[in-house]
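With one protein chain held back, the other chains of the complex are shown just where they sit.
Right after this comes subunit A.
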Amino acid sequence: MKREIKSQMKSRTSWIVAAAVVALLSGCGMKKPQEADVLNVEARTPSGLPVAALEWRMITSGIDRHDREHGTMTMLTGNDVAVKYAGSGIYPAGSELALTTWLERDDPHWFGARIPGTFVSLETVEVKNGPDGKPAAEYHRYEGNPAHEVKDATNANSRKTYLLGMTASEMP
């Protein structure tokens, strides 16, 4: 486990060095920007996730800065049913929500902006018809790279309520 973290850190450092080199070179107009300069490679979502959350439509986003070194950024996306009802106070069966969380990183192109950095977690809520015919919501949480499910019985209920209670961003 320790080795895994270490190697993750190592690969992160090498990306930063690579990005710096790219920035220097492109500043001199010598070389075209490299992949890590135009694509946010660091924020790639891991394999092993049950849903492709970013294939769904955006509902809202959020920022948490309690940990000042690594604030987090979240995006709530949903399938077509969920998007239609997000924030209405009602979710019909068939609604699926996904909350993706990243650590924030400084935007290399804009001082004053932060963008998604390393992936932290994916949380999902699915509204299904239960065996009794009543709809019920199921919550799951995934972490790591490759991603694996993390069972967290203490927080599962409050997180489920939190996700279901998130209101959609104001849209024109």
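By definition in this document, a contact is a pair of C-beta atoms (placed from the backbone, for glycine too) under 8 Å apart; a residue touches a chain by one contact, two chains touch by 3 or more; residues count from 1.
To be clear about the criterion, contacts and distances are computed from a predicted model.
Name of the non-displayed chain as stated in its UniProt record, restricted to "Heme-binding domain-containing protein", "Sigma-70 family RNA polymerase sigma factor", "Putative repeat protein (TIGR03943 family)" or "ABC transporter permease": "Heme-binding domain-containing protein". Residues of subunit A that touch the chain left out of view are 26-27, 29, 32-33, 35, 37-41, 43-45, 54-55, 57-58, 60-66, 68, 71, 73, 75, 77, 84-85, 88-93, 104, 107-116, 127, 129, 133-137, 155, 157-159, 161-162, 164-165, 169-172.
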